[in-house]
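For this depiction, one protein chain was excluded, whereas all remaining protein chains were kept in their positions.
Read from first to last, the chains carry the letters A and B; within each, the first residue is number 1.
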Amino acid sequence: MGNMYSFAIGVGTKNRNNDWLEVFYPAPVLHPEQALADILTAILGDAEELEPNPEQLAALQISLQDKGYGEQAAAVAQLKTAERPLVAVLLKKDSAPTSVPQGYLKLHLLSHRLVKPHGTDLSGIFAVLKNVAWTNVGAIDIEELPQRLLEARMAGQTISVDCVDKFPKMVDYIVPTGLRIADTSRVRLGAYVGEGSTVMHEGFINFNAGTEGPNMIEGRVSAGVYCGAGSDIGGGASIMGTLSGGGTVIISMGEKCLLGANAGLGIPLGDRCTVEAGLYITAGTIVTMLDDQKQPTSKVKARDLAGKNDLLFRRNSVTGTVECLTNKTAVELNAELHASN
Amino acid sequence: MGNMYSFAIGVGTKNRNNDWLEVFYPAPVLHPEQALADILTAILGDAEELEPNPEQLAALQISLQDKGYGEQAAAVAQLKTAERPLVAVLLKKDSAPTSVPQGYLKLHLLSHRLVKPHGTDLSGIFAVLKNVAWTNVGAIDIEELPQRLLEARMAGQTISVDCVDKFPKMVDYIVPTGLRIADTSRVRLGAYVGEGSTVMHEGFINFNAGTEGPNMIEGRVSAGVYCGAGSDIGGGASIMGTLSGGGTVIISMGEKCLLGANAGLGIPLGDRCTVEAGLYITAGTIVTMLDDQKQPTSKVKARDLAGKNDLLFRRNSVTGTVECLTNKTAVELNAELHASN
Partner (left out) sequence: MGNMYSFAIGVGTKNRNNDWLEVFYPAPVLHPEQALADILTAILGDAEELEPNPEQLAALQISLQDKGYGEQAAAVAQLKTAERPLVAVLLKKDSAPTSVPQGYLKLHLLSHRLVKPHGTDLSGIFAVLKNVAWTNVGAIDIEELPQRLLEARMAGQTISVDCVDKFPKMVDYIVPTGLRIADTSRVRLGAYVGEGSTVMHEGFINFNAGTEGPNMIEGRVSAGVYCGAGSDIGGGASIMGTLSGGGTVIISMGEKCLLGANAGLGIPLGDRCTVEAGLYITAGTIVTMLDDQKQPTSKVKARDLAGKNDLLFRRNSVTGTVECLTNKTAVELNAELHASN
């Protein structure tokens, strides 16, 4: 590992004012070796961001090939042919992104599984990214959309606008190995989706959030949330994020947890915990603890149970009391659910 | 303001029987000035709906230009070049739509923010609109779709059908300023989406419903529902609409309300009200009122609390009782949530 934090060359889209709307990096690198960083700096210079000219790309390709970076050389060779603008980003350290190309690089690092959620500095990324119309003919500046829609109509063509947002869907940039995503509009670029994850139609994963894998995700993994291996999020289940109700506490689930369908979670869970279908546990929920004989022993706020293992939360269907049992039997996840569905 | 209710010229799609499937109006006008209305009537005649011929369009362009309606003249100039059929609608008053072009004009008025939900007569619009297959190659009559799918397959092409419905998605017609919609398939044409609204992936806004803005919408705003400024709808939250369970009472939320994640609402709320995550309040829910000391004072049906301010609804997690406190602290909405997410 060298001294450089991250490097990537990408191809992207600009609006008519020559501002970047988005960038696609086919092969981002985290912590490039010093030898690679030296090549990059020698040819591209000291700037953290530049639009490389054909001469630089040609020199870069040759130098990478000479020094044994054949894969990177091949990528540069292919990018040289692009009809759209190119950009190179060379981040010296993990600092807050200050431009669209830098923001997109950070999001790529997450979705390429090079860093985990909370593993790279995303401070201020909302202010940096532009609100873009994502369409069947690519990214369009929101200001330019009305004229584009009209022109297409006049020509008897169709522009279908799928998303109006600062964050595009992940899979138009990278489809990590070993996963299925039934409705791709529900996983944002910047999600970390671990090997063996299935995101069903009702599942959702925000940026800077994700799954270790394998996981069955049929509910909403909000910004900042992380789900450990073997944990399942039931259909329509809600996990509070740091942006929307979870406050400053980062919500996570350990391994082999089960959040039931239409349930909700506002505290971090340890391993092998279960929340019954339809029950919403917030930090302030008063929980009645039960012993092995299912007799009440004490009352605690849910936030005081944060991170503990082997808990089962339910609402007593006779008394309406939210109760917590110790969940000795580990949640046995249906192997078929992961392989399939 | 003149005597005419609304005017627009649009370009649209017809099926093989020459029936209108849909119409796109780039610049609909509500209550045109009398001088503008006079020009329109002089050139287009007295009919409420017609397919203008090239001579009429040329005359209209010149006359609009002459009388100082440069923007309208420019729109007509552009529409003259259309390869698809044109239609002009001149509604004398706000009457129930009787054709596809009239129905689409009404829906445009809402989404262009020219009228608010319940602000224009939509009686019988379901019977007027046609069920259409909305695809990556435009609107296709549902009867013609099988043959089109097969022909595309034979030619090695792809027709992707995104929606089979009487209502298209709003953003293929108009993207009002100052909003983000993460999954555009969830906002129908005819939604009124106020400046500063963010509709997240799980959000939904039906036609004749909407938000004043700013609002963070992560749940379902059903037909007829209106959300006041600064109110937030949590992930997966449900608001009953007049078409589906809400009956004849129009549900609305005042300003600065918060409907928690996976919560539900079947009564109108005043300002600064909160419904706890996971709690569904229907009109018939018996609510136990609490005083400042959190002691029960009375029981009322939720419908009797309709429209009152500063209420906080929760389900007591020990007793299972649905309770209502007076919510003196106004809901402070996270500014970041509106600017971002």
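We take it that a contact is a pair of C-beta atoms (placed from the backbone, for glycine too) under 8 Å apart; a residue touches a chain by one contact, two chains touch by 3 or more.
This structure is a prediction, so every number in the text was calculated from the model and none was measured.
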Absent-chain contact - pick from A:179, A:225, A:253 or A:312: A:179
Contact residue for the chain not shown (choose from B:26, B:214 or B:236): B:236
Full-complex contact with the absent chain, from A:3, A:53 or A:78: A:78
Interface with the undisplayed chain - residues on subunit B: 126, 131, 133, 136, 142, 145-146, 149-150, 153-156, 158-167, 185-186, 188, 204, 220, 222-223, 236, 238, 240, 243-245, 262, 264, 266, 278-280, 282, 285-288, 299, 315-316, 319-322
Residue numbers in subunit A that touch the chain omitted from display: 11, 24, 26, 78-79, 81-84, 134-138, 162, 169, 171-175, 179-185, 201-202, 216, 218, 234-236, 260-262, 276-279, 315-321, 334, 336-337, 339-341
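As a working rule, only the chains that are shown with their structure count from here on.
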Distance between chain centroids, defined by C-alpha means - subunit A, subunit B (Å): 30
